[in-house]
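One protein chain omitted, others in place.
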Amino acid sequence: MIGTVAAVVRRDLLLAFRQRADVANTLLFFVVVVTMVPLGVGAEPNLLRAIAPGVVWVAALLAAILSLNRLFAADFADGTLEQMLISAEPLPLIVLGKTAAHWLVTGLPVTAMSVVLGVMFDLGAEATATLAAALALGTPVLSLVGAVGAALTLGLRGGGVLVSLLVLPLYVPVLILGAGSVEAVAAGLGAAPYLLLLGALALFALVLTPWAVSAALRISVE
Amino acid sequence: MVWGGWSEFWAMGGYGAFVWGAYGVTVAVLAVEVWLVRRRRRLARDEAARIRRRGA
Partner (left out) sequence: MIPWCAAAAIALCAAGLYVGFFVAPTDATQGESYRIIFIHVPAAWMSMFLYLVLAFWAGVGLALNTRLSAMMASAIAPTGAVMTFVALWSGALWGRPTWGTYWVWDARLTSELILLFLYFGFMALQAAIDDPRRADKAGAVLALVGVVNVPIIYFSVKWWNTLHQGASVSLTKAPTMAATMLAGMILMALAFWMYAVAVTLVRVRAIILERERRSDWIKELAPGA
């Protein structure tokens, strides 16, 4: 079981590192979007400190959405996905492996980069650490829920815009809890309840979404 | 009856624009939906009849 997941993760990571530019572009997009905001709203430090958590989270959402296309599209195009569907290994496990690999090349770099952004927005040590922790717990949910959208829109025209329309409303709880945790720290309250709830969401998504993705893939490929 | 006359009724105690704006848009939206759904049924029926005439 673990072996299946690990094999898929290793394969997808290998493929991702063969096309390093794709991975770098997602991270670059995240940073560029966040950078645009101070240019738009002005450089007033208190204002920036107040909006930073929301800005970073919205940028993380967009980066996740934009990278979703990579999750299944290439395997769908060259027929690998069909091989996965008919393989003897349970499909939810394969999906789990692919989603984990997607998180490792998108969510994890975004989480790491958020520390730098926290410093740039002058959030302070505790808030920056909370932001990174919240992203570490929340970005897996983005990959897992996003995988459902990616599987449903596989091979459809206008897939990119469509997948945002489907998935962004489902990201609302993650956005609220993630940005809320940092604001709670800024307001002098503890971030623990937010992080615990984010963790609960992540576990919930981890258990349920692989099945939904599998069902969606079978529908899209059949 | 709680109204002193029609003008009082339409004025809605000064909130006429809000009350009738809400009701008017609701009626309009529902009317459009009914029209669209009836048109869709009619077109589907016509198409089915056309196929039948041509095919059978």
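First chain written, first letter: the chains are A and B, and each begins at residue 1.
Everything that follows uses one rule, which is that contacts are C-beta pairs under 8 Å (C-beta built on N, C-alpha and C of every residue); 3 or more make two chains touch, one makes a residue touch a chain.
Being a predicted model, the structure only gives us computed values, none of them experimental.
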item: Contact set of chain B toward the excluded chain (per top definition); value: 1-3, 9, 12-15, 18-19, 21-23, 25-26, 29-30, 33-34, 37-38, 40-41, 43-45, 47-53, 55-56
item: Contacts of chain A with the absent chain, listed as residue ranges; value: 145, 148, 152-153, 156-158, 162, 165-166, 168-170, 172-173, 176-177, 180, 183-184, 201, 208-209, 212, 215-216, 219-220, 222
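Keep in mind that, in the parts below, only the chains that are shown with their structure count from here on.
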item: Averaged-CA centre spacing for the pair chain B and chain A, given as whole angstrom; value: 43
